[in-house]
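What follows is a structure written as structure tokens; I'll ask about it next.
With one protein chain withheld, the remaining protein chains of the complex are depicted in position.
Let's turn to chain A:
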Amino acid sequence: MQALYAQLLVGLINGSFYALLSLGLAVIFGMLNIINFAHGALYMMGAFVAYFLLNIGGINYWWALLLAPIIVGIFGMILERTMLQWLTGLDHLYGLLLTFGIALIVQGVFQNYFGSSGLPYAIPDQLRGGMNLGFMFLPVYRGWVVVFSLIVCLATWFLIEKTQLGAYLRAATENPTLVRAFGINVPRMITLTYGLGVGLAALAGVLSAPINQVRPLMGADLIIVVFAVVVIGGMGSIMGSIITGFALGVIEGLTKYFYPEASNTVVFVLMVLVLLVKPTGLTGRAA
């Protein structure tokens, strides 16, 4: 039983990464109607920017949490301005192919210069060590990841669903022409939204840097699972992707305990089941 608690907690930790990443994807899909396959590569860039900040600029983890999302977010906004914006109104497939290509290029460039084993990034001193919870030894850093990403997820949800700005955004998705007529700069808002989604990916990258190696392929390994999370939660649903992210982390964690061989397929089995029963995803609305 103790082991089970421990696995639940560990699942929650992984779930926070799924939640942060799928949240960014959901925001981008919901507002821009783009299936952002470059999300994994941007997540990886977040981790690398944190590494560069520390090793070249001497800038610590805490500043990286703020700066890396901004830097990568700006990179994302440049992508949106120069490439993605031309795809407005076209079939989803074009956006998917374009972002997939961008992901391959970004990963290829990083792999060319940094190899595949990756670079080490140490846990910040303030978050070192762990606590004995009785049923498991919880590293302080992991606890921090869960709490911090939960706050970020809820803040993002609040921003989009409950504020004036979020209302504009949602309105612009429904009817861009009408919102423009009210004097709101819709293209700029779309660019900023893409930047926000990308920033969330980069933030997840910084969070994961001390846990995993900072590797060019860290995003590619994760992105497929995250897409499954978004599909299960319902494309474009903000709360759906947060809840599904955490829930799937837990389910995966339990699989690792009961039948470890299936741990990297269980998410996809669930995806198939959900699609069979409810094709719009658990919280999705019919298109």
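The rule is simple: contacts are C-beta pairs under 8 Å (C-beta built on N, C-alpha and C of every residue); 3 or more make two chains touch, one makes a residue touch a chain; residues count from 1.
In the analysis below, contacts and distances are computed from a predicted model.
For the chain that is left out, the UniProt protein name among "histidine kinase", "ABC transporter substrate-binding protein", "Xanthine dehydrogenase family protein subunit M" or "Alkaline shock response membrane anchor protein AmaP" is "ABC transporter substrate-binding protein".
Screening A:Trp63, A:Tyr94 or A:Tyr257 against the full complex identifies A:Tyr257 as the residue touching the chain left out. In the complete complex, the hidden chain is touched by one of A:Ile13, A:Leu84 or A:Ala172, namely A:Ile13.
Seen from chain A, the chain kept out of the figure touches residues 3, 6-7, 10-11, 13-14, 111-120, 122-123, 130, 136-137, 139, 141-142, 211-213, 215, 217-218, 221-222, 253, 256-257, 260-261, 263-264.
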